[in-house]
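A single protein chain has been omitted; all remaining protein chains appear in their positions.
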Amino acid sequence: MTVNTKDSKDMVKTVDLIIDEFHAKKEELIPILMKVSQELGHISTPALEQISERMHIPQSQVYSVASFYRLIYTKSTGRHVIKFCESAPCHVAGGREVWNAIQKELKVKPGETSADGKWTLTTTSCLGVCAVGPVMMVDEDIYGNLRPDQLTDILGKYE
Amino acid sequence: MAYFRSNVLVCSDPECIGKGSEKILESLLAELSKKGLAEEVKVMDTPRIGDCDKGPEILVYPEGYHYVGLTVEDIPFLVEEQFLKGRPVNKLLAPPKKEEAQELREPTAKEVRVVLRNCGKINPENIEEYIAENGYAALAKVLTEKSPDEVIQIVKESGLRGRGGAGFSTGMKWALTRDTVGDVRYIICNADEGDPGAFMNRAVLEGDPHSVLEGMIIAAYAIGAQQGFVYCRAEYPIAVKTFEIAIKQAREYGLLGEHIFGTDFSFDLEVRQGAGAFVCGEETALIASIEGKRGEPRPRPPFPSVRGLFGKPTSINNVESYANVPQIILNGPEWFASMGTEKSKGTKTFALAGDVKKTGLIEVPFGITLREIIYDVGGGIKNDLGFKAIQTGGPMGGCLPEEFLDLPVDYERLSQAGSIMGSGGMVVLDEETCMVDIAKFFVKFIQDESCGKCVPCRVGTRRMLEILTRITEGNGRPDDIDLLEQLSVEIRQDSLCGLGQGAPNPVVSTIKHFRKEYEAHINDKVCPAKVCRALISYEIDPEKCVGCTLCARNCPVNCISGELKKTHVIDPDICIRCGICKQVCNYGAVLVK
Partner (left out) sequence: MNAIKSLDDLKKIREEALAKRKVTETSGATQVIVGMGTCGIAAGARETMKAVLEYIEAKNLPNIVVTQTGCIGLCEQEPILQVVMSEKEKVTYGKVSPEVVKTIMENHVEKGEVVEGHVIPMQG
């Protein structure tokens, strides 16, 4: 696979800036990984290599930390990530029906990205807004009191 | 700059002046000078204290003594007693007023808002609104009047127990951290509120962040910590942002940083975000996460108060524990201890969720019963259905059925009943809930969040989940219940941390109280609550169906056939029991069997 040099240089620059922001301190590894994951979409292999080299931490260790935390993505994602709350209080408030409806609407299974690369559907643990459940996040936006009939409108807002 | 051990405010309202307050002020200054106290006691005038009809009046800080009806003749005696001997002069004190806290203790409203007192009342992004509500007065009192040991003593006497769930004496934890030899100490605020159904901490972090901040600064002073961290889960981005604003403002106002309140005490802190791992709410896993490692718990001892963050003595407390501290300092430990039960003092916030009418946050004194919480404060069950159970304490808590409704809520009694306090989540379940499905749900959560370090938790919870899944899919075996019980004992005894040790609780409590449901699933292949998809079927009632075709058009697998205005039929072989047809039908014609 050929990697576009321009993209790769941008990637390295982005990672370097983030590491510099945290002064390359070993204990800041998790905030660094989170930020790289947010800005680049996920921790790609080249990004992981860059982090390992700059911070003098073995690649296996960087990967072991990155893969431990749910919000650090180690696989590529679609343009938009849906995080659907799968915890009991949302489930009890009608979450099951919405969950089924969303899979039907997007034609994806949990953990997968849609064929057109637009959506990745994931589950999240409790977002702490249980009283307005069922709840989901689309990227950084949070939606509560969900009903299946609202999904088309909500998802339609995203390009 | 000069450091005064006492400040006196003399009311110079026109009414008080008319009664001679200027002479009182002069006389005070003269007498203090005579006794050599001019460098220690500062006297100022203030536009208004409030009881001018009883003037002249003065306020003495830091104690807050309010003297009224003073004459010049009273002053020498007052100065001698109050400032030289440190004794208030009772005959000159204002008669006691009804305490402000009284308004919170209305017997008719069951709630008492201590931790939540400012939530929804102030703008959390404006420190001055917090100060207007007596904010940072406790910190001022502590720094100008109390030694660190005295602060620890006050917290111990209040009976405050860790609000994160473990319920360990907060004062004791601070003492242990302080007593560990060393120069460097840390305090941490555990804001990794991951229990599904719990959002009390989020509300406080977003609605009244300074109450937590003030509590942390007081704790740092008591323990001797120079640096602190607030570990907040990344799923709470607004809470993180609001807290960072609060920190910034506190720094601007000199309440964080060097020489706070002009004293030798310096302290600062930062926010550290989690990254989506529930187990990082466990204190040793939290520490590992701040250190940049996998969030895996480690055996204790040594406890964090001896060896914690970066190997130094560390005190980790919950958001709510800190938020209680300023009020305990201001109102006194006796006030706090006057609420609650014998071993569980004070109030607790709870998050009511699930099938209850008024979901949201409540704060009640310990000792209130579950019935009062659900019906009096929570308004009863949604749609007036019957009550089935209440799940308390998060995913490692148990489910308590009807016979426990009159249980007074406190740490010991919840444990004895087979559940836990946890951080305060309460999920109410109505008669249409399947308890096997609920147990499966919580075990799935625990399985997902298990860090994987120890076998009993990693493998044990997986086996439990497999069994529960089989049962809900109609493939239960006769010895499944025994197997679940056996696994539960082993997982509880042998897991490394609280997550594993508590993992069996949902299973054990549901088997204990709802064994018949398990048996129906296993032996009769029936789900009495009609929830488990593999054990139910959807049918259309020909008497109610009008043939509107709405169900057929919405069915994701096209298993419904029928012509317009004619009765429709569901094909049971294709039907996936998603429930969409029942939801869209306006005639109640879809039955679940």
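Should a chain be cited, it is by its letter among A and B, assigned in written order, with residues numbered from 1 in that chain.
Here is the rule we go by: a contact is a pair of C-beta atoms (placed from the backbone, for glycine too) under 8 Å apart; a residue touches a chain by one contact, two chains touch by 3 or more.
All values reported here derive from a predicted model rather than from experimental measurement.
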Chain not shown: contacting residue from B:Gly194, B:Gly207, B:Gly276 or B:Gly397: B:Gly207
Selected residue (touches chain absent from view) among B:Lys19, B:Arg113 or B:Arg413: B:Arg113
Per the touch definition above, residue among B:Glu39, B:Glu128, B:Glu150 or B:Glu563 touching the missing chain: B:Glu128
Selected from B:Gly254, B:Gly452 or B:Gly588 as touching the chain missing from the view: B:Gly254
Contacts of chain B with the absent chain, listed as residue ranges: 1, 4, 7, 9, 42, 44, 46-47, 61-62, 103-104, 106, 109, 111, 113, 116, 119-125, 128-129, 131-132, 134, 136-137, 140, 144, 199, 202-203, 206-208, 236, 238-239, 242, 252-255, 261-262, 357-363
On chain A, residues whose C-beta touches the chain left out of the figure: 127-132, 135, 142-145
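Note that in this section only the chains that are shown with their structure count from here on.
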Approximate Å spacing (C-alpha centroids) for the pair chain A, chain B: 28
Residue ranges of chain B touching chain A (in the complex, touch as defined): 193-199, 202, 234-237, 272-278, 289-295, 310, 351-355, 359-361, 391, 395, 425, 427, 429, 433, 438, 441-442, 445, 448-449, 451, 556, 578-580, 583
Contact footprint of chain B on chain A as seen in their complex: 26-31, 33-34, 64-65, 68-72, 86-93, 96-97, 100-101, 104, 124-131, 133, 140, 148
